[in-house]
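For this view, one protein chain was removed and the others were kept in their places.
== chain A ==
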Amino acid sequence: MAYPMQLGFQDATSPIMEELLHFHDHTLMIVFLISSLVLYIISLMLTTKLTHTSTMNAQEVETIWTILPAIILILIALPSLRILYMMDEINNPSLTVKTMGHQWYWSYEYTDYEDLSFDSYMIPTSELKPGELRLLEVDNRVVLPMEMTIRMLVSSEDVLHSWAVPSLGLKTDAIPGRLNQTTLMSSRPGLYYGQCSEICGSNHSFMPIVLELVPLKYFEKWSASML
């Protein structure tokens, strides 16, 4: 989950998010290298008394600073496309969970077997227990089995919302009348937090998402107890 003074991404919980983290590191390194080179050259330009006013033939350097950026862009594009296609791989989910956005809470439906559905409201700050996270905790968490591919179908019952869980690399818009699919796969158990990511009214900041990833046996026990 997020922590104060955080600069980078949250720790990855899914293989796709791990790939995204590495890609971000790679791309940011390129950005830092180019920025520092440019800043250095600017500083050189501004701190010399030498001048040069005659026209020059600059064929060689022009060739270099055309070819090199093209190569750099290819070095960024190839890993990016690799991850893009990886996200679209056909996988066979073991479970389907639907989430519907409302003003201002999420509701979840597990209807593969029985009809299990419940609402998930944020816990108001005044009712938090010690140690709980402000504006992030909910009354009913989304319990899911870990290490299994889960199909998430996201939609909305009123206005646009967006269902996001940063540590899993997920963000899917909730559009009324449309069913958007995304794939969820967590490599480890734990609690993973997210917040609504599309402006949806006065309490847009107060409809968080909490996933509770547990071993399959616990998930089966929980779903039986929720019916």
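Basically, contacts are C-beta pairs under 8 Å (C-beta built on N, C-alpha and C of every residue); 3 or more make two chains touch, one makes a residue touch a chain; residues count from 1.
Quick note on the criterion: contacts and distances are computed from a predicted model.
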**Prompt:** The chain dropped from view, which UniProt name applies: "Geranylgeranyl transferase type-2 subunit beta", "Elongator complex protein 6", "Cytochrome c oxidase subunit 6B2" or "Pectinesterase inhibitor domain-containing protein"?
**Reply:** "Cytochrome c oxidase subunit 6B2"
**Prompt:** From the list A:6, A:92 or A:225, which touches the chain that is not on show?
**Reply:** A:92
**Request:** Looking beyond the chains shown, say which of A:82, A:134 or A:178 touches the absent one.
**Result:** A:178
**Message:** Touching the hidden chain in the complete assembly: which of A:63, A:111, A:125 or A:205 does that?
**Reply:** A:111
**Residues of chain A in contact with the chain not shown** = 90-96, 98, 100, 109, 111-115, 117, 151, 153, 155, 157, 172, 177-182
